[in-house]
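Reviewing the structure listed below.
Here the complex is missing one protein chain, while the rest keep their positions.
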Amino acid sequence: MEFNLSENTTMVADTARRYLKDHYGFVTYNEQLNQASHCDPARWQLMMELGWLGLPFPESIGGYGGELIDVAMIVRELGAALCLDPYVDLVVAPGKMLEYIGTERAIVVLQSIVENDEKVACALYDCHAGYSVHKPTASIRDGKLSGQKSFVPDGGCANRVIATARIGDELALLLVPLESCEITRYRALDGSRYADLVFHDIEIDDGMILSRGAETSRVISQVIAWLQALDCARMYGAANALYQRTLEYAKTRKQFGAAIGSFQVIQHYLVDMFTDLQQLESMLFMVAVKAELGNAQERDRACSAAKAYYAEKAVKIAQQAIQIHGGIGVTEELDIGHYFRLMTHCSLTHGHRDFHIDRLASLREVNGCA
Amino acid sequence: MEFNLSENTTMVADTARRYLKDHYGFVTYNEQLNQASHCDPARWQLMMELGWLGLPFPESIGGYGGELIDVAMIVRELGAALCLDPYVDLVVAPGKMLEYIGTERAIVVLQSIVENDEKVACALYDCHAGYSVHKPTASIRDGKLSGQKSFVPDGGCANRVIATARIGDELALLLVPLESCEITRYRALDGSRYADLVFHDIEIDDGMILSRGAETSRVISQVIAWLQALDCARMYGAANALYQRTLEYAKTRKQFGAAIGSFQVIQHYLVDMFTDLQQLESMLFMVAVKAELGNAQERDRACSAAKAYYAEKAVKIAQQAIQIHGGIGVTEELDIGHYFRLMTHCSLTHGHRDFHIDRLASLREVNGCA
Amino acid sequence: MNLEFTQEELDFQKSIRAWMRENVPEELERVSALGNMPTKSQQQQWERSLGKQGWLALTWPEQYGGPGWTATQRYIFDIERAMAGAPPTSPFGVAMVGPVIYTFGSPEQKERWLPGITSGETLWCQGYSEPNAGSDLASLKTRAERKQDHYLVNGQKIWTTQAHWADMMFCLVRTDPEAKKQQGISFLLIDMKTPGIEIRPIYSIDGHHHLNEVYFTDVEVPLENLVGQEGMGWTIAKFLLTHERTTIAGVADSYYALARMKQAIEDVPYYTDKPSARRRMAELEVELMALEYTNFRTVAATDEGKPFGPESSGLKIKGTELQQKMSQAMVEMGGLMSLAWDSPSVVGNESFNNAPRRYNFLRACTIYGGSNEIQKNVLAKMLLGL
Partner (left out) sequence: MNLEFTQEELDFQKSIRAWMRENVPEELERVSALGNMPTKSQQQQWERSLGKQGWLALTWPEQYGGPGWTATQRYIFDIERAMAGAPPTSPFGVAMVGPVIYTFGSPEQKERWLPGITSGETLWCQGYSEPNAGSDLASLKTRAERKQDHYLVNGQKIWTTQAHWADMMFCLVRTDPEAKKQQGISFLLIDMKTPGIEIRPIYSIDGHHHLNEVYFTDVEVPLENLVGQEGMGWTIAKFLLTHERTTIAGVADSYYALARMKQAIEDVPYYTDKPSARRRMAELEVELMALEYTNFRTVAATDEGKPFGPESSGLKIKGTELQQKMSQAMVEMGGLMSLAWDSPSVVGNESFNNAPRRYNFLRACTIYGGSNEIQKNVLAKMLLGL
């Protein structure tokens, strides 16, 4: 067992941190928050130069063969910087989907993502089908796609989406141009740009069907596992930032003639945040390794445990950060409240706590414990 | 609305407190803990003289027509004094059962309880049928009773039990002499005396069947509601005693040159205990009034809410009392640990927290909220 | 021990319920149903319609415009108001400055200010907190210097809710900079249109504008706007802390929130995890009942003319904790639906789409008016003797 980041991963993380320090601050964030498109061309170009677009994918298709842990360290830094660039949504998610599909057609699309030629988003959820990604309500009949998708994190700038739909009893992944859909765009809780799509009998030719049948479910589950791990990475970055800022605040903010960090109750709050943060970091390492495992049981157990843990403890850290900051913590003016929204957001994507506890409980039945 | 105890109820409570102060201390408790029978004849005689044996029952049958709240105030004091006298188990529980059955035969037995002529216990639970009292596994076939009962709180001294059993599809209440059963006696978690019974084809004549059919379920539910309210009363007495003792300890125990009650964390622990205690008291008043209501829905909603609340908050008070006391709190030598066991015990009788939350959730479906 | 309303109270309840059914504007109901906050005009229109009934200054003596109700009636009114989807009334005029004026004010002050409060015409805000005087209120620095015929006010207030709506502010100012911390503080009424007052909005993380910074630069306040004597500010502030607590726990609005929660879950056609949502709501309901009956005790004691007992001391702590817990449950039960922050159309369910705004807003409720940590410090000292 070995918990050190490899030299390479450390470099990726350090580079990400420096890059964000130089190119993304709270001011940039506030500007981006109010923009309709979150794909800043200059930063996207820089990300490409940093190798991020190719990092998650095999060298055989022009990528850099990075592991999930490498991507997680980037996403951790994005979380720590509150950065809204839709790197995960428009590179990692669609890219891994296409890589796992693995057909020639899919690889061509993946390469256009890696080469920054187009922006593709994933449309996996319906407006009230909960977290069940394997049973979309959208369907193809007589060669026409109808139905809807919600919560499509497209950064306001994708031109195509990879969408789930049913063809008869089969699950399929389609590549649909956004221009053929009715689109409603909006801001999500964390400030990112989402879209809801309605498909009005869109003509689907065979070239648009990326994958169908039993394999499709497996591909989606693999990608969701990546995304769950990356949710944790983003939350860790935010939780750590919150802890650091709150500790600093407690040391400097004076009330009743003393720094508030001198009060025992505040001290214990901070110690609880700190010890939880240590355990959150352990869970991040764990899930970053296990979410790319071939063994679906072990992978899903790891992902559900990590997301359930984060949904409780990282959220608690965010709540305590506000409580210790007092009034200033609930304003738009300080970053604390923005991290808080990010945290709530990520606790709900790709399964909330109840979903994951239930999944673990049912995995247990099959698995037995430890 | 009016939350004051009536003059009469106040007198009952005061008398109980004085009586217990004079006749029952921690030394008495420790003696009783090691005795096989918990029916001390002298104290039983005194209880009769105080009117406790007749208190819960209508004047028409020789009782004093007290309300549940009167009995609850006695039980609160019993809890506060750690008293193990099985007043609820051998007077209130069987007595209310007999009163609600209301047949001539039942009233005769009730009168013998009120007049201290015999000790009757209730046998309502099986060894692993959970809290479902309406589906006993014991049954009568061809006039013979077979099956078993567990967790019969008979104080080590009952001579008969009122037991549930099935006759075909019907639920029935039987009056069974203990001498006809195979008995295993043991000490329960709170120190009281329990018995497990096995019925080996006991001949049941019609005189032994106190009640059968649809009415029986209703009677049992009414009695269980009383017992749930009295669980809360006992826990309240114990929680209040724990709070008072812990507050006192925090004011006097010195560590690091100061009373531990001067440390902010301990202060907040105690404030939490105090505010929870206030709410526990409110819930006690609430359930003591509502558990005798005719409306089964409202009654059960009140009982489940109160027991679920007590199972969380009164238990938490007991845990904190130990934590603040430190080492001395986990010993048999101090009463703190004994109250702690009492609290765990009562959080499990007549439905634990999960049972009551589930019952509330299903009542809600019917009821709607508030 | 009697937990039932009397027949009279039930009749009263019936009449209030009927009135609410007629008079709560539909758009206001909709605002509440989604967990949103009313606009200024919605809020003021609603308060004026209550004012017309004489139902605004509920706790006030009749001579000053109170309805002469018992605490129980006020409690019933609050329940009916909340369950009808109407917002609570703004506390600053009715619950705060009003009682200060009729208790400590001169006859002229009463005549001048009280009618505007009971009618809902004058909107007030509270000038207490300052950047370096949050939990430690007594450190406040805003200076009111006594001149010939006015006080000259300089300084800054922060977290001033609805300052941008308000006609008037009641304000703690330091009139004697030499006196010890609490002693040099006075209670001043300031017209928000006075030259020298500048309001800067503070947006909260629910995305809305409730809070403000208020800057005072050489603001001239007439001497007659001092309430009580100079140096009495702290006494008056403490008086307010012990005033009326029968609705501080927010029980009525929490029951309304619970009802909305249940409704939202029933409204979503494919809600996947109803049993677990129902259990969670049952857990919340248990806590709410404990708070409700504790609150009832305070109400009943008030009607008997008793002082607030120990049971009322935890109402604010428990009430705010529960509000936060409920709003968090709502967000979590919403799952993905809670992510649609500003969608122009409903995504799944509008109540869930709105849930995070309320959740975010309510993070402040354990902070303002003395954080729950400060409340516990005070209880430890005053009530537990620690």
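Order of writing sets the chain letters: A, B and C. Residues in each chain are counted from 1.
One rule holds in what follows: a contact is a pair of C-beta atoms (placed from the backbone, for glycine too) under 8 Å apart; a residue touches a chain by one contact, two chains touch by 3 or more.
Computed from a predicted model, the values in this text were never measured in an experiment.
Q: Can you list the shown chains that the omitted chain is in contact with?
A: Hidden chain, whole complex, touched shown chains: A, B.
Q: Determine which one of B:2, B:67, B:170 or B:358 touches the chain that has been left out.
A: Considering all chains, including the one not shown, the answer is B:358.
Q: Out of B:19, B:44, B:87 or B:194, which touches the unshown chain?
A: B:194
Q: In terms of residues, what is the contact footprint of the unshown chain on chain B?
A: 125-132, 150-151, 184, 186-191, 194, 196, 254-257, 263, 265-266, 311, 319, 322-323, 326-327, 329-333, 337-338, 340-341, 344-345, 347-349, 352-355, 358
Q: When the complex is taken as a whole, what residues of chain A touch the one chain not shown?
A: Residues of chain A in touch with the missing chain: 1-6, 9, 69, 247, 250-251, 261-262, 264, 266-268, 270-272, 274-276, 278-283, 285-286, 288-290, 305, 308-309, 313, 357-358, 360-362, 364-365, 368-370.
Please note the rule applied: only the chains that are shown with their structure count from here on.
Q: Measuring between Cα centroids, what's the chain most distant from chain A?
A: B
Q: Round to the nearest whole Å and give the separation of the Cα centres of chain A and chain B.
A: Averaging C-alpha atoms per chain gives centres 52 Å apart.
Q: Rounded to a whole Å, what is the gap between the Cα centroids of chain A and chain C?
A: The computed centroid separation for chain A versus chain C comes out at 38 Å.
Q: Could you tell me which residues belong to chain C and also touch two or more other chains?
A: 373, 376 - these are the residues of chain C that touch more than one other chain.
Q: Residues touching two or more other chains, restricted to chain A: which are they?
A: Only 263, 265 qualify.
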